[in-house]
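The structure appears right after this line, and notes come after that.
Only one protein chain is missing; all other protein chains are in place.
This part shows chain A:
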Amino acid sequence: MKTIYTSFEDAVKNIQDGSTIMVGGFGLVGIPENLILALVNSQVKHLTVISNNCGVDDWGLGLLLKNKQIDKMIGSYVGENKEFERQVLAGELEVELTPQGTLAERIRAGGAGIPAFYTPAGVGTPIADGGEVRIFDNKEYLLQTALKADFSLIRAAVGDYAGNLVYNKTARNFNPMMAAAGKVTIAEVEQLVETGSIDPDHVHTPGIYVQGLIEGKQEKRIERLTVRQGM
């Protein structure tokens, strides 16, 4: 049985100071907007956050940052956020930058029982400093370790009461891997449907990875609206 929350406050109430959390999304697409807002209101502190980006100054993870709730951020690109820059330069925030594909695979590995893996990404660059490099078939690879989290906060378009999830378009991004890599995964879904109403062939994330669900409405802010003219 999955826990079905009726308030976002309840959904995040077990997240303690010092927790490691994964937060789905790429830019502002596919982020669990309401779960993030609830975390901001909870005032929980000293979080380690694993997410590809850190939101923008006034939305997404940027809100947690502004509220000084994050001690450490693990991501691949944090360039959309001025407060982030300020906190890093002031020594208030620790940051671990990891190549995007490596980040995705570290999370995937974390949920899949693989403790570490070798990847070509980063060989010969500053991120390989002090790392273990090994040669396979005459090519160098860098050892990378898996990532896991106490809580994963993710977003899906549709979820059922069995925890099965379906994502919409590029809002899938990091959400499926994070679902599996979190000890407790809470999914914010746009639509909660009866068990059995999602065709098993269409499930993107099997329900086994999801412990709690909550239905909510998102603003879905657009970072870079790009349109073409025409009919």
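As a convention for this text, a residue touches a chain if its C-beta (ideal position, glycine included) is under 8 Å from a C-beta of that chain, and two chains touch if they have at least 3 such contacts; residues count from 1.
Keep this in mind: contacts and distances are computed from a predicted model.
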In UniProt, the chain not displayed here, chosen among "Ferredoxin", "Peptide/nickel transport system permease protein", "FeoB small GTPase domain-containing protein" or "Probable succinyl-CoA:3-ketoacid coenzyme A transferase subunit B", goes by "Probable succinyl-CoA:3-ketoacid coenzyme A transferase subunit B"
Option from A:Gln16, A:Asn41, A:Thr145 or A:Thr170 whose C-beta touches the chain left out: A:Thr170
Among A:Pro32, A:Gly62 or A:Gly122, which residue is in contact with the omitted chain in the full complex? A:Gly122
Chain not shown, touching residues in chain A: 26-30, 52, 75-80, 85, 88-89, 95, 97, 99-105, 107-108, 119-127, 157, 167-177, 220-231
